[in-house]
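Heads up, one of the protein chains got dropped from this complex, but the rest are sitting where they should.
What follows is chain A.
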């Protein structure tokens, strides 16, 4: 929010007048003249020269000075000059120029992320994970980092609205109360649909509401959380469960279409990365088996991956259970696998040898093995996965009973209820069924029959268009809440006051409760605190509650919660599930609907940072193409960018096609969350795939009997990387463990590179970076973190298509081997800060040069934009502002900028700075505290945002720094070292741990 100038309340103060002589006090003419003449009597202007009639020397100089000052002021006028106003009364804790960090939390689905919010002068500008959280350890997901953009979304609804005109909250409240009271009086049901409930306080509030309004029906709905998972869990546990992998305890991990390394789960990534960062060949690591249809991020990191059609995943899982049973692992009580034949199921292309290895791996790892099943997989597959984990007795898994989620079936029932006129009122809070429900039109028609329809959300969406009363709610950065995850409570606190005339959603419900006559606290903050005092605050604690709560807010979490009992596995339904799994067929082509990497279920489709972050596998931005296996595409005569029609059950979509190596034959993939019709950024990007979802809760994301045909024509793909072949170039190193052992033993050093120039000298520091490709999974968290930290511009799909994206760090992925199932390596690529940088000597105006600390610096002000540096950069990491990408940004969008980083205008080159602002900040801090810089004190945004800690930054001059140690590692290599540019970034070779023929298992 703009700082308002406070009105000056007091009248102008009379300045006291002082006097030197009595004459002055009495203001005699002589005294007045004496006071006017600066010089004492006797002093003359210029020695004895007669004063010119009008111009004295002093007068002349005065005029000249004035004129010069005027000329200078006029000449200094700059375009876009604004008024800056200092704080007249500085808010407590805010020091201009110094960032404040607040712990808060954010929810996505059932998951709550404990975060630190960086604020500058009251504006949240950057998000990282909360380093006090035992699991996240300062890490978070790409979507969490990017969600700060939702706060400053220009499309946010700024005041309550009804019938297209703004409304006061009081009126909105009274309308809501009237509708609810009416329903209560008439005994008619009221339907409340929200997202997943992860907050105990919110849950308590719902209970209070239910008590005050007995006819309330509540559905917690997450359209892409996987109904199959819910159905499967209910079948074997009798309750919904949340599966939390504990990869640090796993030696063997089997993913059945589970994309658990997608970046959504920073804990999993951290554990995975820790297991893969080997410094010696013999060290303990893990092995990741992936059986999946589409190539996922997890699949791209697999040690052994086999493309399997999702319709057959359940059969594979049951066959594995059978095989484990034959290896002597006991079946849980009630489970019966007699109908399952032994061996690889029909229609699954896994070689017998590999199958043997997989069974061996699982059977020998036992408690240290873990099976994860993808949310999109069928209920039977989930049952089988739970069975496998139960058989293995896996300790690498935490199962928690969870609040139930509504499935498509529940939504369908609610829709039929609405159509039948069952409901008196509907409240839709942070859900968008008019977009995300498969039968959107039927939904809209049914909703129209409900007399009172209220919508609560951030920005008007497809559903808002169907509602009468629109109530804008606070962004999570403006809200209070708590989340409980196991033994830990996480607190959410606002990092900024509400930007607009909005309310927290819970406050809307509290107002409704009050209207219904319940005695409730004034606001949700008070409600939350009251509940905490009662439920969480340990009785008899020596600390006063206020202090206790303050500390909890500061830390963002409280650790002494109570652990919930793990749900008990029951095997009764398994025989039927196995039968169904064996019979399941996908037909000629089957479709998997996956959540969009950027959009998730569509709620982030208006987030430019996320939309422009390339999908880690397809490298597509802003669009959801249909992914086809290369073989299927050849058969259908389709090529990259060709338009195709996708027909499922009578619904036809026209989509561009991308050929995805590694995609299972007979499987096509389409991402959900695109094709929104509202939102400035979101509208018209891609197609909406929700209408293709099935209404069968066992597997709504899997469709069989899909038809794909060429539609004629093509669409330019907004894709950031189209070449994934290395053509024998040694740009990345990826070794198996055996190769690693060999390389560590007898790795040849390349010839020494000679140069005509003297070596650069670095008197104090020499910044460098090490990137461990074995730990990097390609989640793209670094890209989003960098974008947020460095004000990297969003350019839009058309510019990306033309090859003008601005990311300072990008993730290159390279494929090797079989096109049906390639080996994939991800490589973060950013400015290498070469000591002999080829970009530096070609700049005619010295706009890019080398700092005495080894940074390749870019001076934006000096750059005229010849682009020669970018041509001469072998890594192509320089980004040019081909057009004006930033000047049109006004509040609120411009509030997101990091004030420490210049916003670049058009015509200027830019690139990674190693977060020079953070380096300087660290140096200043150390100097202020009169101590040397400590290793690890300075971390660039990419390193902070890397959940698997693949990026290490530090001073190469310090022989004890982590980065200096890693540079010497036996996996280190530099990209294009032979050019002699002396890059400051060292990569560590990727490692794969495939099962070795003959049954040896180095684990």
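Following the convention adopted for this analysis, a residue touches a chain if its C-beta (ideal position, glycine included) is under 8 Å from a C-beta of that chain, and two chains touch if they have at least 3 such contacts; residues count from 1.
In this section, contacts and distances are computed from a predicted model.
Q: For the chain that's not shown, choose its UniProt protein name out of "Polysulfide reductase chain C", "UDP-glucose 4-epimerase", "Polar amino acid transport system ATP-binding protein" or "HEAT repeat domain-containing protein".
A: According to UniProt, the chain not displayed is called "Polysulfide reductase chain C".
Q: Which one touches the absent chain: A:249, A:514 or A:724?
A: Candidates A:249, A:514 or A:724; residue touching the omitted chain: A:724.
Q: One chain isn't shown here. Among A:367, A:747 or A:802, which residue touches it?
A: Result: among the candidates, A:802 touches the missing chain.
Q: With the full complex in mind, choose from A:207, A:753 or A:864 the residue touching the hidden chain.
A: The missing chain is touched by A:864.
Q: For chain A, which residues lie in contact with the unshown chain of the complex?
A: Listed in rising order, the touching residues are 721-729, 731, 799, 802-805, 810, 812-814, 827, 829, 838, 841-846, 862-868, 870-872, 874-876, 878-884, 906-909, 975-976, 979, 981.
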